[in-house]
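All protein chains of the complex are present and in place, except for one that has been dropped.
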Amino acid sequence: MFDKYMICEDGFRNVEEGGQVVGFAFGARLPYYRGLGLSMVEEIAVAVDGQAYPREAIRFSVRGRSWTLDEMEAEYEDRWNFGEVAEIRVLTPGGLASGAHTVELAERLRISYLPFEPTTRDAKTLIIA
Amino acid sequence: MFDKYMICEDGFRNVEEGGQVVGFAFGARLPYYRGLGLSMVEEIAVAVDGQAYPREAIRFSVRGRSWTLDEMEAEYEDRWNFGEVAEIRVLTPGGLASGAHTVELAERLRISYLPFEPTTRDAKTLIIA
Amino acid sequence: MANAIKRGVSLYSYQEETYLQKMTLEDVIAASARMGALGIEVVSEQSFWGYPAPLPDATYDHWHALMDKYGTTPVCHDLMLDYKKYKGRLMPFEEQVASMKVDIAHAARLGCPFTRALVSISPEVLAAVAPYAEEKGVKVLIEVHAPLHFDHPWIQRHYEVMEKLGSDHLGFLPDMGIFVKRFPRVWKERFIRQGCPEKVADHIEQAYEARTLAEYVINDVEKMKAGPAAMAMVTTLRHNLYANPRRMLEFMHRIHNIHAKFYEMTADLVEPSIPYEEIIPVLVEGGYQGYLCSEYEGNRWVEDAFPVDSVEQVRRQQAMFERLLSPKPTAHAA
Partner (left out) sequence: MANAIKRGVSLYSYQEETYLQKMTLEDVIAASARMGALGIEVVSEQSFWGYPAPLPDATYDHWHALMDKYGTTPVCHDLMLDYKKYKGRLMPFEEQVASMKVDIAHAARLGCPFTRALVSISPEVLAAVAPYAEEKGVKVLIEVHAPLHFDHPWIQRHYEVMEKLGSDHLGFLPDMGIFVKRFPRVWKERFIRQGCPEKVADHIEQAYEARTLAEYVINDVEKMKAGPAAMAMVTTLRHNLYANPRRMLEFMHRIHNIHAKFYEMTADLVEPSIPYEEIIPVLVEGGYQGYLCSEYEGNRWVEDAFPVDSVEQVRRQQAMFERLLSPKPTAHAA
């Protein structure tokens, strides 16, 4: 559920740090009917224009805090709330070229009552200004 | 069930016709707790020493009648009875060399109450005199 | 026949509007009260930002103020025990018990007499929290949800543990999704939009209605080589069922709340897949006096193609309940 809301239409942009474009970012939500503790987010996979980025390149942030995916799996206090827009940052020097890009997002969640870990996907065409 | 009885220990031999060795034969049973109409035998697959023979090379006989596998699928009267030893003949000019051979047999049956067609296998080392 | 069944709603029904922040907690409670759904059930991790982290007193004050303002009654807090919180190992038993106690205390603070537990929670954990549940005056109810049903060995095991313990603070909350008599139209239509050929979808729908064994239908459809949407549609048959509503009768002393699951309410107030006109008389016969809480779960089946209007959907189900729960006038020949 909520698959089509996973990737947010707003917030797709290149990220600068110290005058350098270090990657790009976009807003993302959980495809789930409640919030989830961060330790139960097993994977956030991003591909742009068919190119997948490595797990190590992903950063997840909510409310001013940021985690790598490995750090996230060991985060037992903080949560990704229901409907909350997190920022997914992908570290890739130079970021993305201006113009339209196809962004694909997959989230794999460990949900206690399910006997498997579901992966949910969304894809959208977004524009870097 | 009865997997280990599918290939019979006796009856493994080369088959001569008109002074020529045209293939080999052995006795075989159904791996099933009842008999089955021949139209429901979907496949009888034979391999010897790792070499599989084509479906067209197989002949099935009981009580003096013989069928190709395609003919068998259109045989709506006769049956392979419970525990009955059929002769499986494999047409291959020259037959098999004397000595020990590993014989593999797989039977695929269409059983009305099962939602799939089970394949059962047996393998034995038998000797051509 | 007179009955004491009350109408309520799980705020889960408004998940679309809540997720997208189109409606606030007050909005959904107000909307429910307007329909006469005066019992309120809540998935707290959905409605209370940050829960199960401790909530400020103001959150509880606000909740109670809303109940007063709209004349609604707290019914149930739906808990989620995250026993797979730690990757690669299960949450230790004592921590599971402690987690359940947080939920029980939270339910009590909300004024809910019930908390919904998921079926995957172990009977031993339930037994361990029963004394605390009694102390807090909160009954812990295992949700009997498809593909389970009252005769499933796992539900029987829960029942045996409850009876052996003898606590009246453990019980069941059946989800009416165990009584899906016809394949839901909104499911079928979504699978067709995803590429399932219509003929195959018709075949699956008919096979479901004939209650043909799932594995036979799956095998049929595999042979049709009709693509992944057809396979996705047919494998739903493994996880859905029409159980016998009369089975609830023997468990009635432990049934204290009900999820009135629905996938679609048509404009003429019919749920095409779940026969409430057959279910409600069984509840009446069993003397059920709790709430029927609307639980709309249609949004995920239409969201790809249509706007979701949860409020209208719940309104229609509540109107159906109003009719089905009214005492029937004695029949007179005209």
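In order of appearance the chains are A, B and C, and numbering begins at 1 in each one.
To be clear about the criterion, a contact is a pair of C-beta atoms (placed from the backbone, for glycine too) under 8 Å apart; a residue touches a chain by one contact, two chains touch by 3 or more.
Remember, it's a predicted structure, so these values are computed and weren't measured experimentally.
**Q** Which displayed chains make contact with the chain that has been left out?
**A** Output: missing chain touches A, B, C.
**Q** Just name the one of C:N244, C:T266 or C:Q289 that touches the chain not displayed here.
**A** Hidden-chain contact among the options goes to C:N244.
**Q** Need a quick check: the contact residues on chain B for the chain that isn't drawn.
**A** Residues 1-5, 29, 33-35, 37, 39-40, 42, 73, 76-77, 79, 81-84, 110-113 of chain B touch the chain that is not shown.
**Q** Can you list, in ascending order, the chain A residues touching the missing chain?
**A** 115-116
**Q** Contacts of chain C with the missing chain: which residues?
**A** Chain C touches the chain not shown through residues 120, 148-151, 153-154, 156-157, 210-213, 216, 241-244, 247.
Assume only the chains that are shown with their structure count from here on.
**Q** Take the average of all CA coordinates in chain A, do the same for chain B, and state the distance between these two points in whole angstrom.
**A** Whole-Å distance between the two chain centres: 58.
**Q** Using mean C-alpha positions as chain centres, tell me how far chain A is from chain C in Å, no decimals.
**A** 30
**Q** If you look at chain A, which of its residues touch at least two other chains?
**A** Residues: none.
**Q** Provide the list of chain C residues touching at least two other chains, using ranges where the numbers run on.
**A** Expected reply: no residues.
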